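What you see is the complex with one protein chain gone and the rest in place.
Up next is chain A:
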Amino acid sequence: MAMEDPDRKTEVVLLACGSFNPITNMHLRLFELAKDYFHETGKYKVIKGIISPVGDAYGKKGLISANHRVTMAKLATKNSDWVTVDDWESSQSVPQIKLLCGSDILESFGVPDLWKSEDITEIVEKYGLVCISRAGNNVQKFIYESDTLWRHKNNIHLVEEWITNDISSTKIRRALRRGQSIRYLVPEVVRAYIEKNNLYSPESEDRNAGVVLAPLRNVPVTPRTNRH
């Protein structure tokens, strides 16, 4: 029987959802920043990070096959001892799971019909959010202006990145289309994989052009693709 340990820290798992199209150093930084943040509070211990690339049925423009996106994410996290890709199995203790994201996701809560309001409530009430953003952002204002978010603001952890890092996947894909270097912006193994498989082109960027994002459609979606 385990002794009660008043100093025992709450175990936390960080889950990041997104396109990861492709994964970049910025995505990977989110995990590192969040982990440092929780450890510095002295109350939490981050035991795992999970990258969960969205399914192809999400329908986002320029989204290439999930098979490639998962492979690149796995390559990128190969030398991380705590961040993995979507294959975590539960351990004996029940850690808290928190959604890890950038300020763009938090602010997307405000986009009409993109999120079900009960889902937002469940996320911030039952799980919790770790939101990484840059200095001078609008996130606090956004939380203030939302009754749901305000009510659960103790469960929304805001972390400011101390290095401003603007390595968005969109910019990476744009650079690739223009024959520009992406070295040192994504892990080298990811860069090599992209080059070898010639993943991003004007054609791939046109995928899903004109298609409505899955959550915005009025069609039933399978649980696997219902990310929001």
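As a working rule, a residue touches a chain if its C-beta (ideal position, glycine included) is under 8 Å from a C-beta of that chain, and two chains touch if they have at least 3 such contacts; residues count from 1.
By definition in this document, contacts and distances are computed from a predicted model.
Here one chain is missing from view; checked against "N-acetylglucosaminyl transferase component", "Transporter", "Nicotinamide-nucleotide adenylyltransferase" or "Nuclear pore complex protein Nup85", UniProt names that protein "Nicotinamide-nucleotide adenylyltransferase". Among the residues A:Lys60, A:Lys171 or A:Arg207, only A:Lys171 touches the chain that is left out of the figure.
Of the options A:Lys35, A:Arg69, A:Lys98 or A:His157, the residue whose C-beta touches the omitted chain is A:Lys35.
Contact with the chain that does not appear here is found for just one residue of A:Glu145, A:Glu188 or A:Asp206, A:Glu188. Across the interface with the omitted chain, chain A contributes residues 25-26, 28-29, 32-33, 35-36, 79-80, 162-168, 171-172, 175, 179-181, 183-185, 187-188.
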